[in-house]
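First the structure, which I've put down as structure tokens, then a few questions once you've had a look.
One protein chain is absent from this view; the other protein chains keep their places.
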Amino acid sequence: MRDATPRSDLFFFLLFAVAVLTMPLWTAPFGASYPDLLQKFAIFGIFAIGFNILFGLTGYLSFGHAAFLGVGSYTAVWSFKLLSMSPIPAVLFGMLLAGLFAAAIGYVSLRRTGIYFAILTLAFAQMSYNLAYSVLTPITNGETGLQLTAEDPRALDALLGVDHGAGLPTPNLFGIEMIGFPAFYFCAVALIIAFYLAMRIARSPFGTMLRAIHSNQNRLSYTGVNTRPYALTAFVISGMYAGLAGSLLAVTDPLAGAERMQWTASGEVVLMTILGGAGTLLGPVLGAVVIKYFENIFSAFNNATLHATFDFLPGWLADPFVGLLSLFVGDGWHLTLGLLFMIVVIFLPGGMMEGINRTAKAVRRRREARHGASGDQDSKDGSGLSARAYHPGE
Amino acid sequence: MDAFVLQILNGLDKGGAYALIALGLTLIFGTLGVVNFAHGALFMLGAFCAVSLQKLLTLSQQIKDESVTFFDAYKEVPYLEIWFGDTGSMIIDYAVPLSILLAIPVMLLIGLVMERGLIQYFYKRTHAEQILVTFGLAIVLQEIVKSVFGANPVPTPAPEIVAGSADIGAMFGLGAGVVYPWWRLIYLVFSLIVIAIVFAFLQFTTFGMVVRAGMADRETVGLLGINIQRRFTIVFGIAAIVAGLAGVMYTPILPPDYHIGMEFLVLSFVVVVVGGMGSLPGAVTAGFLLGILQSFASMTEVKDLIPGIDQIIIYLVAVVILLVRPRGLLGRKGVMEG
Amino acid sequence: MSFFDDKINRRRVLQGSALLGAGLAAPMVMRRRAWAQEFRNDPGNAGSITLGFNVPQTGPYADEGADELKAYQLAVKHLNGEGDGGMMNTMKPSSLKGNGVLGKKVEYVTGDTQTKSDAARASAKRMIEKDGVLMFSGGSSSGVAIAQQSLAQEMGVIFMNGLTHSNDTTGKDRRRYGFRHFFNAYMSGRALGPVLQEEMGTDRRAYHLTADYTWGWTQEESIKNTTEELGWQTVNAVKTPLGAGDFSQYITPVLNSGADVLILNHYGKDMVNSLTQAVQFGLRDKQANGKNFEIVVPLFSRLMAQGAGENIKGILGTTNWNWSLQDEGSQAFVKSFGQEYGYPPSQAAHTCYVQTLLYANACEMAGTFYPPEVIKALEGFQFDGMGNGPTEYRAEDHQCFKSVLVVRGNDNPTSQFDLLKVVKEVPRSQVEYPPTLFGGELGPYEV
Partner (left out) sequence: MSILQVQNVNKSFSGLRALNNVNLTVEEGSVHAIIGPNGAGKSTLLNCFVGRLTPDTGTVTFMGHSLVGRKPHEINQVGVARVFQTPEIFGDLTLIENVMIPTLARRDGSYALNAWPRVDGQRQVIEKAEHLLEDVGLADKKDLTANSLSRGDKRRLELAMCLVQDPKLLLLDEPTAGMSRADTNATIDLLKRIGERGITKIVIEHDMHVVFSLAHTISVLAQGTVIAEGKPEQIKGDPRVQEAYLGGAHL
């Protein structure tokens, strides 16, 4: 914290914004530059950033955040059905309802800490999922998922005389259809705003209090701080982030299914955050990108594509090589993901961000050694660019 | 009334499975302080011990079905039957109970290797990191099993003699036609025996006393110059055996597939927490309690009253219990609350 | 991503100050391209086309997905004129030439649906947006199929359903861009009717256990309608949570309910588990109301039957296709699949193979890849020689109408694959229904 000056933060933020906006360019060599995956990067980045506000700062491990994602999605689709095809009300209502839902669940769950809290949130989310899949079908359309139909009223659009023509309408922002790259940029802007807000929160007195909750809740209450409303606020904020992510999922693809609320989905955001680096600003986004990349790209390899990739190898080498690789891609992508989890957490306790920090530190040390600079400046240099600057949770 | 008895039996049966998994989980929590998301995978590996033994015993001579062209279709006659006739068939028939003998050493070995090779480095790490690494391990184990045995469930029947149902109506003077599968009764008894053995072991052996003392206050026991660490490693092995045995014996009830552990994982965590972290009796009580409640909630009469209640009952009960009793049914203060 | 194909001055793009602007400009570039083309992923003058095969590769249906994928690969081979041609030789009428489709070589990409709607749509979008597929196909769960089908409509890319059995797929959730060759729950009910009557009479009391989601409900409804028409009573119909694992608490009430038939509206793992457990509770050997207690599994699949082992023996159900069929088309398919992979294809593999050929054939008939024309070629298309006898793709709801197989778990299998025995081939006329029965709207040709 001491190293993160307003200037370094601004620089960092601008860097982030540029990186996000130019994502279609630099992801191209990795085969990831197509709208849907880019949208997913941004959306799950938002989800993970929000989750990190709760988990990374306060240390409360929620295993039920997917419920808020689901609520956001359902609300957004209902907004498209009842009000308007504009993403603005969809996103606003999605966040609002997810926030209210989070307030209710958080109010109850935050009466407990540690694993008890985790299981309470898990229980609420699983109840939501199970009910959404079965008895709440009139609201959620169950297994099939909530979809748009041509007959939906769309009261606001009707009032304003917006005509969606034949067939199913597409969400559109003042005439720009929310598909493909425009939809990505809509999500990207949301991600940048979400990131900026998370940065403000992390750097604020409020954020300091959240970290104090993580550090020593007992001391904090004897210091005159009512910890529960702080934790609840963090919970609601992160619930609203999840709601935002959920409604963006609906904006880019107006269909909401119950499985979005399943515990595996809650677990996924936990994994994203820890994989990237809990408590760091950038880590959760990285974690989200990596997991979504694996899910969409690694799963798509098959023997034919592998052979095509390695056809420069001689046959006697290519076949066993492809055979070996095929264990880890296609239907084996889960194996790769599992191994990745283990490797990262074994060797990089702070997640991927720790790896980046270590590399940055090593590079700097080498450079300093070359320039003959004194060694003990290390991470306390005033440049404001030290890796530590970006990690309020360290 | 009869319906009630049957539902209680169903509940106890389910509860037996929950209790066995939760018992191992809470042992590991209590001793090593590790959140083991790979515990479901241990259950799964146990189940696949049974599958492996069955596959081994049914290694077959293949008699080609000549009516099928284009590919090779066989009628399979196990070598055991060819060599030993009815004795061979009987051995095959008893594959599941026999695999208990296989599962005990195998699961112990897996448990020890897992603890020494991986878990021991995570004692001091955060719970989140423990979750990540054990979850990763669970996925890896699953995928390995999937690549060997495929993704479909594998039928693993109970021995012929207990494949059917017991007429408990006649046995206990209930109504006519009240039957219950033999194997489920065996499973219930088996789980009670395993639970009793674990408790007796912890209660009456020196080893167990040290472990219990270690669960209560690790530092002090460490100060006494007792190598608590090595004992905890063995505890992990025991937990693995218990989970594995639960898996072995469950195979005739639920044909196992590679994913079976994940399905039990979340539920068994709920059981452990409802029982109270670090409490062995709590885990067992909660296991049976939730099993029975789940059975009752599934009764048509109850479902008509509250639609969908069977879908959420376990979680609902968990919420209520945790709100009324902050540390679950029998939990101790300060365990896993940080 | 073919971003650099668009002749943006690359050096300028890479200049730091221009990066942001270039990023923002990207959507405009993409849009301009979009206007220029007549339809999405037009292969134009390219020498090949790409199809997308989106199947479950992880999760409970992974084996079924693997089987589907093999069938797709086989179909691509045959379309490109490799191998023995399989059902291309038996399909009537056929416009396929064995030189790809419209002279273009067929290539394919694969994806993992994880049997989740979200994952399936994400995977499909990758195929459409990144790999430029002209058609995508796959299945194993109705919810997932419906989700992909509506995506197809939004994106203007044809989706050929794989295994999906819910009435909704071509009922209330039908789409202009979605086609189903597989049969549905209604047909299962209709087909089972006469066999149930024959085997069990008209005085029966049925108890339903139903997977608590849309497919389960539609199947329960269909079977109930059929059996009640026969004069059967429905004692109870109980919903069970998806993936319940242990069904004992739902099975014990069956024991003394006065029912003499148990109908399991379950599929996949739920079916394996509930059937295994029902048999354990002695239901198969039980006597009730002076009759033999019977279990019926309306939707069977051989792959899942393997999981239930011995318990499947003697159980009645329906299936879309079985490898033991002796017609010319089935034989041709079993031959090429069996020789390629060493075991017989499943019904899921069959429907996926057929769907791929049907799509290719429709392109040839239409003489273009332009989806509206391809759709029109498929609509009302009548064909034979694909293993199900004379079949029609009904124009009004994109459902294939053909005979349905009623099967029984084989008591005395001659091989490890010989699990199901065909009891009756129920002709199309008995399973047909008016297209308006389930409502639904196909939507426009042009999107």
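For reference, chains read A, B and C in written order, and residue numbers begin at 1 within each chain.
Heads up, the rule we're going with is that a contact is a pair of C-beta atoms (placed from the backbone, for glycine too) under 8 Å apart; a residue touches a chain by one contact, two chains touch by 3 or more.
The structure presented is a predicted model; accordingly, all values stated were derived computationally and were not measured.
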Legend entry - Visible chains in contact with the missing one: A
Inset, instruction - Would you mind spotting which of A:Ile201, A:Ile297 or A:Leu313 touches the chain that isn't drawn? - result: A:Ile201
Legend entry - Residue, one of A:Ser215, A:Thr309 or A:Thr359, that touches the chain absent here: A:Ser215
Legend entry - Interface with the undisplayed chain - residues on subunit A: 1-2, 4-6, 200-201, 203-209, 211-212, 214-216, 218-227, 229-230, 233, 380
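Everything below uses one rule, namely that only the chains that are shown with their structure count from here on.
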Legend entry - Whole-Å gap separating subunit A and subunit B, where each centre is the average of the chain's CA atoms: 34
Inset, instruction - Let me have the rounded angstrom distance from the C-alpha centre of subunit A over to the C-alpha centre of subunit C, please. - result: 33
Inset, instruction - Spell out, as numbers or ranges, the residues of subunit A touching 2 or more other chains. - result: 130, 133-134, 334
Legend entry - Touching two or more other chains - residues of subunit B: 311
Legend entry - Complex contacts: residues of subunit B adjacent to subunit C: 2-3, 6-7, 9-11, 13-14, 17, 65, 67-76, 146, 150-155, 157-158, 163-165, 175, 177-181, 183-184, 252-255, 257, 259, 263, 294-295, 298-300, 303, 310-311
Inset, instruction - Name, in rising order, each residue of subunit C that touches subunit A in their complex. - result: 1, 3-4, 13, 19-20, 22-24, 26-27, 30-31, 34, 57-58, 62, 65-66, 69, 73, 108-112, 116-119, 121-123, 125-126, 129-130, 141-143, 146-147, 150-151, 153-154, 168, 173, 212-215, 239, 241-242, 441, 443-444, 447
Inset, instruction - Can you check the complex and tell me which residues of subunit A touch subunit C? - result: 17-18, 21-25, 27-28, 31, 33-37, 40, 130, 133-134, 137, 141-145, 147, 149-150, 166-168, 170, 179-182, 184-185, 249, 253, 255, 257, 259-260, 295-297, 299-300, 302, 304-305, 330-331, 333-334
